[in-house]
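What you see is the complex with one protein chain gone and the rest in place.
Per-chain residue numbering starts at 1, and chain names A and B are given in the order in which the chains are listed.
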Amino acid sequence: MPGQRNGSPPIHIEDLTVAYREEPVLWDVDLDVPEGTLMAIVGPNGAGKSTLIKTILGLIQPAAGQVRIYDRSYTEQRSLVAYVPQRGSVDWDFPTNALDVVMMGRYGHLGWLKRPGPTERKLALDALTKVGMQEYAGRQISQLSGGQQQRVFLARALVQDAQIYLMDEPFQGVDATTEKAIITVLRELRAAGRTVVVVHHDLETVPEYFDHVLLLNVRAIATGPVAEIFTPANLRRTYGGHMDMLLARDGELTPGGGSNGRHS
Amino acid sequence: MDAILEFVQLIFTDYTLRTVTLGAMILGLVSGLLGSFAVLRKQSLLGDAMSHAALPGVVIAFILTGSKAPLVLMLGALAAGWLGALLVQLVTEQTRIKQDSALGIVLAVFFGFGLVLLTWVQRQGSANQSGLDTFLFGRAAALVMSDVWAMAGVGGAGLLLVLLFWKEFKLLSFDPDFAATLGFPVGLLNVALTTLIVVAVVIGLQTVGVVLMSAMIVAPAAAARQWTDRLDRMVLLAALFGALAGISGALISSLSRGLPTGPTVVLCVSTLVGFSLLFAPNRGLVGAWLRQRHNRRQLRRAAVLETLYQLAISHGDAAEVASAHAHQLGALLAAMPGVDVRRTLDVLESEGLARPSTGDRWALTPAGADQARQSLARFTRHSPDELPIRPIALTSAGEVIK
Partner (left out) sequence: MTPQAEIQLIASIVAVACALPGVFLILRRVALMSDAISHSILLGIAVGFLFTGSTSHPLLVALATASGILTVSLVEGLINTRRVKEDAAIGLVFPVLFSIGVILISRYAGDVHLDVDAVLLGELAFAPFNRMAFFGLNLPQGVWVMGGILLLNLLLIGLFYKELKLATFDAGLAAALGFSPVLLHYGLMTVVSVTAVGAFDHVGSILVVALMIAPPASAYLLTNSLPRMLGLSALYGVAAAIGGYWLARTLDANIAGAMATMTGVFFLLTLLFAPEQGLIARALQRQRRRQRFAVEMLLVHLSRHENEPEAGTENSLAHLVEELKWQPDFAQSTVRSAQEEVFVERQNGLLLLTEEGRQVASRVLQR
């Protein structure tokens, strides 16, 4: 079922409240992500950044409110959305190689029972080339560096050929080469009119890398163009005050993942 | 030679031997294949718990139907194993109790309850119940062809499922969250994979029994994992290893009295694990150890060369004539505590890089001095000419500070 684009914003979030074991992780969040933007989600630990991404992807059910993708539900539009999870969310000792992982990005398009073939192979190789990993296509994934693993995940999202890209901390613990490769790809995506939303930790690089920003701390503190929103005053509102308390509750705030859940 | 031929002939003619060998082979094949997913999903011990949990199912199926038909008992085992898996999931998700405890409780309690039922049935005096207890420890010799057919049928269904949903199972095992975002019903697939583990267990109970079944789930997959980094090859190899262990175990146990089939099969498959852990080409421990030793030697060699060179320089020799100056072995030993300097020097001498001088003194040969320069330059990223000449200093660990 192919997704549909129309005049509506790629991601529209309305009154979204998410709770983990009845403890609120996100409170009444409203958000519109304009088409063709590169948006960073920024906020302290436990602010619910990953939760927001996972809720958009339907991995977590909200307690109230809704998420619309081009004014339809995620289920109807999932072919328009690609996801780059946190690198630590999988076991990299799994017996498979880089190319194979990238081809997994096509599984959704293939549907049930069909196997990936030469077309998928070619798409996957192209995506690996885009992230500068073509030489590592046959490499077992545990023998890649952290940055290379991250680029494999990025390539997997690229072969999904989506309109909307959601990325959970792609810059976490990567080398300079990878950081550059990722940001190049992000800019190419924006140039192609795609919408990219990235959970981001490094405040310093926000103005350089992104054009829009969502400051999140359980509530949406502020959202809009970086130039207007990314101000010291707004950052203080996001990080200041209740930060200690939020840090202390961090362990409690992990939604969905159970004992192996990771959070940001 | 004749004896071997006779034995081979026996496999084809002797009903019991043929049945047992076939049964053990199918068991190994299916459990190796399905167990691969359990091992990769870190659910190795689920097989152990499920095999114990199956016992009450077997007895209840018998009580309800009065039949000992293999398919009936297998269905009972399947239902009980499944219930056990469900309970483990419920307890770990809803309470603070961790998975290991949940598995242990299901394992021991279900099995205990199975024993209660079994002894109760036995004391009801029903003549028909004899043979149920083969499920406890497995008695491969009691297998008949209809059992083997049932095993093949159930196992074949499992194989078919894996073949059909290969892509989905692979994705689910590697990255379940991603699978969910693509729209695959992760919950359902989880249930399917767990059911497949229970299927493998059920197939093996009669042959190897409750206790040893876990080895049949874990061992072939663990052995196969060492040889390849591809899932498809790993699963095929695991099936092959399992089948091989099944056949060889059955044959070896037929050679002599007092070699029960189940334990013999388990020892065969465990031997494969040991061999794979030690000698598999990339992940093998022996290879890794040899590589590590080689690296250490190379490092030691470079360190001794460099120290000799630096000592020479610190004594004011110009870099070009570093080779002319010989040093007391004692100075070297003091500069590099914990390093087997003497043996390394012998190696260097045999390579023509260092030469002994009078009174236990050693010096670099010109070739050795060249190598030392190069090796130092690689570290400092200077060209040899720019190499700064200054006295060496040593940290407490004996490392040279440059």
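One rule holds for everything that comes next: a residue touches a chain if its C-beta (ideal position, glycine included) is under 8 Å from a C-beta of that chain, and two chains touch if they have at least 3 such contacts.
Computed from a predicted structure; not experimentally measured.
Visitor: Considering the complete complex, identify which of B:G104, B:G183 or B:P356 is in touch with the unshown chain.
Guide: Residue touching the chain left out of view: B:G104.
Visitor: For the chain that's not shown, point to the residue among B:V8, B:L64, B:L86 or B:V116 touching it.
Guide: In the complete complex, the chain left out is touched by residue B:V116.
Visitor: Consider the whole complex, including the chain that is not shown, and state which of B:A140, B:V154 or B:L212 touches that chain.
Guide: Per the contact definition at the top, the residue touching the missing chain is B:L212.
Visitor: What residue numbers in chain A mark contact with the hidden partner chain?
Guide: So the residues of chain A touching the unseen chain are 14-15, 17, 19, 21-22, 24, 27-28, 62-66, 218-219, 242.
Visitor: Could you please point out the chain B residues that touch the chain left off the display?
Guide: Against the left-out chain, chain B lists 39, 42-45, 47-48, 52, 91, 94-98, 100-105, 107-120, 123, 136-137, 211-212, 214-215, 217-219, 221-222, 225-226, 257-260, 262-264, 266-267, 270, 273, 277, 283, 285.
The rule is short, and it goes like this: only the chains that are shown with their structure count from here on.
Visitor: State the interface residues of chain A toward chain B in the complex, per the touch definition above.
Guide: Checking each residue of chain A against chain B gives 54, 57-59, 75, 78, 81, 83, 85, 89-91, 94-97, 100-101, 104, 107-108, 110, 112-116, 140, 156, 258-259.
Visitor: Help me check something: in the complex, which residues belonging to chain B touch chain A?
Guide: 40, 42, 92-93, 98, 164-168, 170-171, 173-175, 177-184, 225, 228-231, 233-234
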